[in-house]
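Excluded from the complex is one protein chain; the other protein chains are retained at their positions.
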Amino acid sequence: MRNSPFFHFLTLEFFKERKKHMGVIAISLVILFLLSSVLFISSSIRYSLEQTLDQEPDFVVQRIQGGERVSVPTEWMDRLLEIHGISSVTARVYGRYFFKSKEKSFLIVGVDFMDEQSHKALRTIMDEVDLREFLKGDNMLVGGGVSHYLKSHFYPKGYTFLTPKGAFKKVHLFKVLPRESNLIANDMIIVPIELAQEIFGMNEEEVSDITFNVPNDDEWANVEDKISSFHYDLRVITKNDIKKAYENLYNYKGGIFLILFLITIVTFVLILYQRYSMVYSSERRHIGLLRALGWSINDVLKLKFFETMMVVIVAYILGVGLAYLYVFVLGAPLLREIFLGGANLHNVITLVPVLNFGILSSIFLIYAVPFVSAVLIPVWKIAVTDPKEAML
Amino acid sequence: MSEILLSNQVIVYLLSESILFGLLLIAFIITLEILIKWDFGSYSEQQFRLERRAYLVMTILLFVFVVKFLLLIYFVFAIDSLSLLVPGAMCAAGVISANDYGMLLLLLKLLILFFLLLWMAINRYDLQAKNYPLFRIKSWLFVSIFLVIAIETGVDFAYFGHIDTLEPVNCCSTLYGQLEGANPLPFGLNTMILLILFYLLYVAVMASALSSQRVSFMVALLLFVFIAYYSVVYFFGTYIYELPTHNCPFCMLQKEYYYVGYLVWGALFVGTYLGLISSVMEIGLKVERNRERMVALALLSIFVLLCTGFVAIYYLRNGVFL
Amino acid sequence: MTENAIITIENLNKHFKSGDLLSKVLKDINLEIERGECIVLKGVSGSGKTTLLSIMGGLDRPSSGKVLVEGESISKLPDLHISHFRAQKIGMIFQHFNLFDHLTATENVMIPLIPARLSMDEVDQKVHSSLKLANISHKAESTAGRLSGGEKQRVAIARALVSDPAIILCDEPTANLDRDNSLKFIEILGQLHEMGKTIVVATHDPLFDTLSFANRVVPMEDGSLVGSISKGLQ
Partner (left out) sequence: MIKPFYVAGSLLLLIIFSIGVHYISGDRMGITDRVNAVASMTRMSSPSFSVAYYEPRVGGTKIGGVEKAVNIAYPEMMPLDRMDFVYEK
């Protein structure tokens, strides 16, 4: 390449005529930046959520009445334990606690801190937490959003919950969960399982639902069948359902955006077509001269093709690079609100950098294919310029 | 709107395919005009205009070829990532078989790439001659390519529009696995004979190419692709996966196997394409195409070495065959 | 057709259609140019000199008739071949110099060599010797737009010579030059003639009437050749 007169001329021309390309690069940059930012954010969130799937139980058993989830009696757990191939049957207690006037809600989750797994996890989340101290009184761990909300509503030390039975339950704010876990813990309140039952007005024989694992993948369908016939008001949810829900979530916001984005792309294509037709018609004499000096149509096509590719690649690298900086270094201010929403507790999440072939190639294709297609006909038109133009 | 059509990769893919189709439509109209009005001996302005427009057809086809090639890789990749949405699918095999259009689409894609490559080979030769001797052949070839691509674009939409995200599909172990007693190999071959055929045909391809036996080269090549496909799925693949029961042409495209499938299938198909094109050009048009043939032989050799290498490495590491 | 002919033109016609109006620019031209000849096409502007020159150089196509260069018809070649022909056989010198003003002299001269896929060293060497031949090496790295008219013309000559063509076609080469520079240009043209190049000059400049080394002066009028004044080969 270094030793090729063609590339010498190409870069020379490109550089001397750089003003002509700046406009196109600028428009491309805006489009690429927007597109990449949105895709980066959505795929980063999806990545983080998919990572958590490994921690999720394989199966969840819930009880349905009138289309609503209701409490499950703990005796179901014993019946589940009788089935072969099922392990780590655990009860969960969780639910939303509403501030009716403000339409805000917390997710209260009861955790059995005696459990080995929970114990270990707690130490990963926070280095210094004295579990004995925590379990001594009515204490809670809260997510960043909850802590912020409580503080701004003058509850810096704790909160008094109103149980369905009409009693008040005062719970002391023990510690705030780290900011990095905001993606799932922002509106979460973690309390010991008995306390959660109390807040939700459940008795000790009731839990929200039951989870269990089936280590052998081949048994999944089998187990699902068996449990479904257990009880008529029972619903079984598998990990795959959750996986699919995440996939949809990602596709939903990203996909709707992409479809809206198509309109932008069409406009972009029209602008490009116009602009290149104009730029090239001013180059007619120029190209006619090249043709008169012995350049064939193929040579001019090659020149223009490389010129276009250079614009495409320069804009692509700059656009994606800028989006990377904006999303993963600066944390995507403003734009991330589209994904997080603003109706409930305000959330500030830390995005994990995610780059992969899927995103990068999607961005490239959706940008470069319309781009080059728009330029193709103007390029051809200029390439077949008659050499006699040079004589005029 | 179905969840499938909201998937980013599907949107990007369908958009690209539609744009290409639009460009091809322009090229198609020009080609029809050329076929009707072309008169090379004429000095009329119209003839010169047609000669210039033929360059537009060439430009469009070149672009379409490059993008279609990239899109094939992207398509396989997109299908692979859809396997999360389609219940039961573990890899692209399940998603491809989610409805009747999938396999047809994949075959059409491979066919279209071959014919586009052939078109470009003919075009190159045609442009270098002094009187466009092959313009009718290449124009008719393009007309047929266009019709196939029109079908392909239709099948694209039909395929992605009809993937059911509730109905479970089969995964690759059911699609390609040996069911009890049933032999998936063609002509009732067993693995041993399949392997012998595989290496024999490879030798036949090399020998006929090097001794310039054009017809037998083509025949050997076609047989080789056919046998190679089954050999990879039912024998060499198991060494890539290191699992004797894992028969699947798609799983090797995944990250777990370092995307080696793209190399394996790429070398096989591109090698075959080039080999076939060189022999079609030589038999049909009496043009020497040594360079293409040599590249084809190199790619096929890489393919065979790669396949054999997986077996050899497995044997060296574990001391046994699967 | 004599054996030594490098360009043979037979019954050449060229007309342009604008709307329903058919304007005949060249009418039934027959001309034979021998290898090493220097010919001056003389005529007022609009007499068809430039069009004839373009057709000889493969820049334009005739409406009917034959143009043979070294025995081969160029009037109906596909683009790849006619471009190759222009690059290899023809050196063009234009009325307005037609340089790329933003490039340097060296870069301008390089342009005809680019399609030939030579290495950079070969190109450098050819450009260098061509600039030297046109006596403009001292301005090799100057931007073309900053050169004077005479210097521009010499860069244009260097560019025409760089691929060592057999035929040099000049279209009104002195129209934009003062008398001094015109004479210098003619001097270089004389050198080229001595080198054995076939030269065709289309001009209405009276300076060329007394050109010592011109073999023939061919007057043109309204698209036709009207006789020719032959001076005989020297």
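For reference, chains read A, B and C in written order, and residue numbers begin at 1 within each chain.
Convention: contacts are C-beta pairs under 8 Å (C-beta built on N, C-alpha and C of every residue); 3 or more make two chains touch, one makes a residue touch a chain.
Values in this document were obtained by computation on a predicted structure and should not be read as measured data.
Enquirer: Just name the one of A:Leu81, A:Ala167, A:Val329 or A:Leu392 that touches the chain not displayed here.
Expert: Result: among the candidates, A:Val329 touches the missing chain.
Enquirer: With the full complex in mind, choose from A:Ala221, A:Leu270, A:Leu355 or A:Leu392 the residue touching the hidden chain.
Expert: A:Leu355
Enquirer: Please pick, from A:Leu318, A:Leu335 or A:Ile377, the residue that touches the omitted chain in the full complex.
Expert: If we include the chain that is not displayed, A:Leu318 is the one touching it.
Enquirer: From the listed residues A:Ser71, A:Asn139, A:Ser181 or A:Thr385, report the one that touches the chain absent from this view.
Expert: Checking the options A:Ser71, A:Asn139, A:Ser181 or A:Thr385, the one contacting the hidden chain is A:Ser181.
Enquirer: What residues on chain A make contact with the chain left out of this view?
Expert: Touch with the absent chain occurs at residues 1-2, 7-8, 11-12, 14-15, 45, 48-49, 51-57, 60, 62, 64, 67-69, 90, 92, 94, 96, 98, 103, 105, 107, 109, 111, 117-118, 120-122, 124-125, 143, 145, 177-178, 180-188, 190, 211, 228-229, 231-232, 235, 237, 241-242, 245, 248-249, 252-253, 314, 317-318, 321, 324, 328-329, 339-347, 350, 352-353, 355.
We take it that only the chains that are shown with their structure count from here on.
Enquirer: When the contacting C-beta pairs are counted for A-B and for B-C, which pair yields the higher total?
Expert: A-B
Enquirer: Which chain has its Cα centroid closest to the overall Cα centroid?
Expert: Of all chains shown, the one whose C-alpha centre lies nearest the global C-alpha mean is B.
Enquirer: At what distance in angstrom does the C-alpha mean of chain C lie from that of chain A?
Expert: 66
Enquirer: Using Cα averages as centroids, what's the distance between chain A and chain B in whole Å?
Expert: Computed from C-alpha means, the inter-chain centre distance equals 34 Å.
Enquirer: Taking each chain's centre as its mean C-alpha position, how far apart are chain B and chain C in Å?
Expert: Those two chain centres are 51 Å apart.
Enquirer: Give me the residues of chain A that touch two or more other chains.
Expert: 297-298
Enquirer: Could you list the positions in chain B whose residues touch two or more of the other chains?
Expert: 55, 127
Enquirer: Residues of chain B touching chain A in their complex?
Expert: 3, 5-9, 11-13, 15-16, 19-20, 22-23, 26, 52, 55-56, 59-60, 63, 67, 70-71, 74, 77-78, 81, 84-85, 87, 127, 165
Enquirer: So in the complex, the part of chain B that touches chain C is made up of which residues?
Expert: 40-41, 43, 45, 48, 51, 55, 127-132
Enquirer: Within their complex, state which residues of chain A touch chain B.
Expert: 39, 240, 243-244, 247-248, 251-252, 254-256, 258-259, 262, 265, 297-298, 301, 357-358, 361-362, 365-366, 369-370, 372-373, 376-377, 379-380, 383-384
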